[in-house]
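Missing here: one protein chain of the complex. Every other protein chain is in place.
Then we have subunit A:
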Amino acid sequence: MRFDKTEISLAAVAIALVLFGFVSPGWLIFLLTIAFAKALVVQGVVMQMRSGLVSFGQGLFYCIGGYTVGMGGQFFGIHDAIAALSLGMLVAIAVAMVLGLLLTRYRDIFFAMLSLAFSMILFGILVKSPELGSTDGFNVHNWTIFGWAPDGGESSQHTVFTLTILAGLVIAVLIHRYTKAGIGVICEAVRENEVRVEYLGLSPRWLLYGNYVSAAAVSALGGGLTALATGHVDPEMAYWTTSGEFIFIALLGGLGHVAAPFIAAVVFSVVRTYAIELVPHTWQMILGFTLLGVIVFLPKGLWSLVSRKKAGERA
């Protein structure tokens, strides 16, 4: 197997981050863990954006991933983190395979609204389930990894952080290969002109279906990691504002590169956490202006800063 430049740099950054985890303060590790876990969900959104579909309901799979990890430990005795995360992805894939049959028949705003509707249905079901804690949710704890139980506090925080970085690396490499491969390029062609793709003898619908299902799996992994890191899940994970946050991060980063969602998620978390600290009454305004600024000055997201520089060097 040969690795290209992007993959090698991704791996180098991942190793550097894991090492950085050993010297940085707890709050920063937590912030980065959540940012990278959310970035995985954003990768799911971006995968669909690349093929021209905007999912306003990616919170559905984020929530499925989180709740599977939580319920696995609480009710089914699945305490192994890797098993629980994989189970979350499998559940998300199963759900996506059913919903995808309907959703891939729709485009544009109709797809967006239908995806939103399904995530709000899950929200509604969870809110009406008192045995799952209704809106209060429940705690996720006592998980192990290959039979080894991290002894609370810092050790478990480091474990989730490392796990998130590794998961992020694997997913990033896979998505990078996918977008560079023929099928990934055709996804962009579907966005540009679906009829033409059909005339080429390909089925855009099944392409989108496969894309939708894989995006669901990636998002569920992000949800599961968030649940492990936070130690709590609640139905808010499926609420439309959560899905909106993922689109916010996707627009912030842009579709230019597989690394963009990760960078955008970190920038988003840092801006938000300092906005809350410095202007506790108007922090939402700071976030709004940030997005406005990016849309006006960098319509292709933060990644265009990097890609423009490259283009300039070549010229």
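Basically, a contact is a pair of C-beta atoms (placed from the backbone, for glycine too) under 8 Å apart; a residue touches a chain by one contact, two chains touch by 3 or more; residues count from 1.
One rule holds in what follows: contacts and distances are computed from a predicted model.
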| item | value |
| --- | --- |
| Identity of the absent chain, which is to be given by its UniProt protein name, from "ABC transporter substrate-binding protein", "Tryptophan synthase alpha chain", "Carbon monoxide dehydrogenase large chain" or "Ring-1,2-phenylacetyl-CoA epoxidase subunit PaaC" | "ABC transporter substrate-binding protein" |
| Full-complex contact with the absent chain, from A:Ala83, A:Ala117, A:Leu174 or A:Val271 | A:Val271 |
| Of A:Ala14, A:Ala39, A:Val91 or A:Leu302, the one touching the omitted chain in the full complex | A:Leu302 |
| Residue, one of A:Val13, A:Leu31 or A:Ile186, that touches the chain absent here | A:Leu31 |
| On subunit A, residues whose C-beta touches the chain left out of the figure | 25-28, 30-31, 34, 127-128, 130, 133-139, 141, 152-153, 226, 230-232, 234, 236-237, 239, 242, 267, 269-271, 273-274, 276-277, 280-281, 283-284, 290, 293-294, 297-298, 302, 305, 308-309 |
